[in-house]
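Only a single protein chain was left out; the remaining protein chains are all shown in position.
This part shows chain A:
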Amino acid sequence: MNLVVNGDAEAGPGGTAEPVHSVTGWRIAEGAPALIGYDVGQGYPSVSDPGPAPRGKRFFAGGNAPRTALVQDVDLPAVGPTGRGPVDAGRVRFTVSAWLGGYATQEDGARLSVEFRDATGTPVALAVLGPVTAGERLARTGLFERSATAALPPGARTARVLLVLTRAGSGQSNDGYADAISLTLSADKGKP
């Protein structure tokens, strides 16, 4: 189960290139996010550009601010096969994945990080994805998958998800793009 709410940018206001004032499931920590439809055109990623499949109708973008940041705090499950008991026994793994990208040769970018914290708020694990450079995109407009998986340390209780969309240089449009953001836990059956 994906623990990130609205990681696919499908819920709430949006659909155009205009920034929105609220994003379902997320707190706008900085900037002016836009949830852009793949059908908007104007050079934004379309259904035919690289991206997740299926990709729904919309993706996250940085809007018109040089730096846009969205935050989501996640309570990790208290019970179940990935609940506190298995976590504290060292038998749970996490996987963070996202599709991150930008526009053509520009170095606008998107970075997703997930900081896992213990009950006191101290970081105990970290996953950082992206930003995907223009070189890594081969100068193609679009989104590209990045993921990380690791053991969830005993004592982990919450996760803070941070999506940062950045504009390189001057200009108006912040063309850091993200979609299909996911955090999942799995019971670790043993050593891989």
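Just so it is clear, contacts are C-beta pairs under 8 Å (C-beta built on N, C-alpha and C of every residue); 3 or more make two chains touch, one makes a residue touch a chain; residues count from 1.
Going forward, contacts and distances are computed from a predicted model.
*Asks:* Looking only at the UniProt record of the hidden chain, which name from "Permease IIC component", "PadR family transcriptional regulator", "Indolepyruvate ferredoxin oxidoreductase subunit alpha" or "Metallophosphatase" is the right one?
*Replies:* "Metallophosphatase"
*Asks:* Given the full complex, what residues of chain A touch the hidden partner chain?
*Replies:* 66, 71, 90, 102, 106-109, 111, 113, 115, 118, 120-128, 130-135, 148, 150-151, 153-155, 160, 162, 166-170
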